[in-house]
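Below you'll find the structure, written out as structure tokens, and then a few comments.
Yeah, one chain of the complex is gone here, protein chain that is, but the others are all in their spots.
This part shows chain A:
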Amino acid sequence: MASWSENPILKVEHLTMRFGGLVAIDDLSFDVGRGDITALIGPNGAGKTTVFNCITGFYKPTEGRLKLRHHDGDTFLLERMPDFKIARHAKVARTFQNIRLFGGMTVLENLMVAQHNPLMHASAFSFAGIFSLPRFRNAEAKAVERATYWLEHVNLIDRADDPASDLPYGAQRRLEIARAMCTGPELLCLDEPAAGLNPRESAELNKLLRYIGANHETSILLIEHDMSVVMEISDHVVVLDYGEKISDGNPEKVKNDPAVIAAYLGVDDEEVETVEQEVGV
């Protein structure tokens, strides 16, 4: 039994998602290990983002179960929860392929929105907030402290009061991860975090993700096309093609799996060897 199945944070069981006649995900099962960095890879259109959308409540799966277990033992069935409750109670955070920051708000405010729930609670629906009552001030100070911690780790502390849309692209990507972390997630889903980053930024991202994995109770599930990122940082790789799982294992195993090579090169399994010989792999 592989290590990620021993104590998984998320068990995806027989997940199926149909859009009319189109089967986007077909009977997909895999485990996301606790504390691991798990990569979900596959050619374009393989259904990776659809899996994310099911996990974060954007879509209601047609069939299947998504069972999330916190480190303290609380269990959630994500397919039955509305999106804001998945974020609030099940503590799943995500980022998108395209950047979805609140551009008109400052960097710090973006991180404060992510801590909306404890603040809302402390401020009695904000009415205590208008008058700056001590209870609210304390909660606010705590939230700022947490935001500062993450801003320091993504090197954006100097830009805290700038509008988020003024940041350069790479910094916006880092800010999105910081914002997701401010929700205090158990599972962090990153959709192509390295897209559009230059090699230096990409290396910084690897470092940040490793730091999160090592220092926080957060497991990471990421979609990524950049194989240097995937192979370097992930503990476990799941490969999708046409909505089905074609390979599952550690990076070394997946890299050498004929089915994966076939999917990426676009040929049938039987032809892989011929193609490999032709291209000299």
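The rule is simple: contacts are C-beta pairs under 8 Å (C-beta built on N, C-alpha and C of every residue); 3 or more make two chains touch, one makes a residue touch a chain; residues count from 1.
Simple rule for what comes next: contacts and distances are computed from a predicted model.
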Name of the absent chain as recorded in UniProt (options "Electron transfer flavoprotein small subunit", "Phenylalanine--tRNA ligase beta subunit", "Sigma-70 family RNA polymerase sigma factor" or "Branched-chain amino acid ABC transporter permease LivH"): "Branched-chain amino acid ABC transporter permease LivH"
Sole residue of A:K48, A:R146 or A:R179 that reaches the chain not shown, by the stated touch rule: A:R179
Contact residue for the chain not shown (choose from A:R34, A:R94, A:R146 or A:K245): A:R94
Contact with the hidden chain (one of A:N117, A:T148 or A:N250): A:N117
Chain not shown: contacting residue from A:D27, A:D83 or A:E217: A:D83
Chain A, residues in touch with the chain not shown (by the definition above): 56, 58, 83-84, 86-88, 93-94, 96, 100, 102-105, 109, 112-117, 119-120, 123, 125-126, 129-130, 132, 136, 179-180, 183
